[in-house]
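We show some of the complex, not the whole, and keep each chain where it was.
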Amino acid sequence: PPPQAAPAILVRAPPRVRRLARQLGVDLARVRGTGPRGAITEDDVRRAAAMLATAPKPEA
Amino acid sequence: MERFDLVVVGGGPGGYPAAVRAAQEGLNVALVEMDSLGGECTNYGCIPTKALLHPAGLVASLARLKFVKGSVDVDFKGLMEWVDSVVKGVSNGVSTLLKGYGVEVVKGRAKIRPGVVEVDGSGSIGYSKLVLALGTSPASIPGLEPDGEVVHNNRTILGLRRKPGRMLIVGGGYIGVEYATAMARLGVEVTIVELLDRLLPNMQRDFSRVVERRLRAEGVKIHTKSKVEAVERRERYAVVEVSGVGKMEYDAILVAVGRRPNTGDVGLEKLGVKLDKAGYIQVDGATLETGVPGVYASGDVTGPPLLAHRAFLQAVVAAERAAGDSSAAFDAKAVPAVVYTDPELATVGLTLEEARAAGVDAAETRLPLASLPRVGAIEGCRECFAKVVYDRSSRAILGFHVAAPHASEIIAEAALAIEMGATLEDLALTIHPHPSVSEALKEVAELALERPIHYILRRGGARR
């Protein structure tokens, strides 16, 4: 199951990771961070993007 | 009619960086400015005030040292001319910069129609994309309109060449307290009148307290919950009645009571750009889009917080968007704000109240800084302090607030900490140079972790 959305200010992702997430269309609030104390890394974002690409699209 | 890929209206911090960034991306850019390049910040704001505060601060720091004899005398006219030259230098720098990037600078007041900017006295230019960086102007009070002789706003005051004997500052916000700090140290008898119950009413209470105490110690008279009741203009002075104070003569009056967006009579309504009640342009905070395709706004004209460094980044984002980069966004978690009083006050991120209101299980740790050698023993600040606000579970830094010498310099590290998602441990384990004010970040983080090496830990806080 996807992790619960965290309040935006608690999303711990550096500026470059946030930019990458925008480029790949990833919502950071739904990414589970694997860095120290749950920080979100570039790899986490890339993994989430790859999952988005393969996941079945929900019905519109 | 010449046509540009991008026209930027306004040459301040919200404007010129947009022109530069767009030119770097290969766009054909024009910038329209009706006054001096650099905007309010360079010409009437950030730069002249900090220039004024520089010698004033040196004089005050020296005066605090008992073994320094003799007396220095600041030639007021010379000082104001130097401030002028500093401003000109920075403004010329913006001009050189724009020329270097091939940006066409068009002088005059702009009015905007769809696809066309009409510039007073310079004809019309066409645009594909538009960045509105119109900024703000000083608000005024009926009866206290600036005359450039006795009654001033932040623009006309820079024309002062004779040192006022007695000066009234109307408005106790950051502009008012910065001017009070500078002028008092230059030997002017300063009075501040503030409507609300404290100076810096928009900031945290402990900041107000530090500033009020220091200004009073330097001879500034502070009247809160007061206002100007009546003004009689005379030849070279004015008689002003302040509630609870009575009538007094002042050689100069600075009105610093707020800002008004420059959005009137520019054609924005017809363009379809939406304004909020106060007249600021409504934008998407992340993309800086106004809702009208191809039209962006950046800087103070998008509403508070009115800060040059926020305008810089907004300008860059607007330019990148205009150049077609759909990943560009203003998503800063940390916008620092500084008041250049003595001690300097700086704040970034959330206060404890803001963090809790956002639903975070947050805590705050406060550290008095007098026992940091650089702050207490050397610079002599007894009332300086730092506070860190953090998330209890992850220990991520959410906010940092500091009153100290050079707070304007150390706040950037706190901004980086918040942007990077740094935790208390990260700050505590980063080596900070000794002796420095920046040690405050490490020490307050250690204290929050209950393992400070320079403070005696007691239940419920630190004491040394």
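Order of writing sets the labels: A and B. Residues in every chain begin at 1.
To be clear about the criterion, a contact is a pair of C-beta atoms (placed from the backbone, for glycine too) under 8 Å apart; a residue touches a chain by one contact, two chains touch by 3 or more.
Everything numeric here is computed off the predicted structure, so don't read it as measured data.
Written in terms of the labels on the displayed chains, the full complex in this file has the makeup A x1, B x2.
The rule we apply is simple: only the chains that are shown with their structure count from here on.
Centre to centre, using the average C-alpha position, chain A and chain B are separated by 34 Å.
Chain B meets chain A in the complex at residues 326-327, 329, 331-333, 350, 355, 358-360, 391, 394-396, 398, 419-421, 423. Interface residues of chain A, counted against chain B in their complex, comprise 7, 9-10, 12-15, 18-19, 22-23, 35-40.
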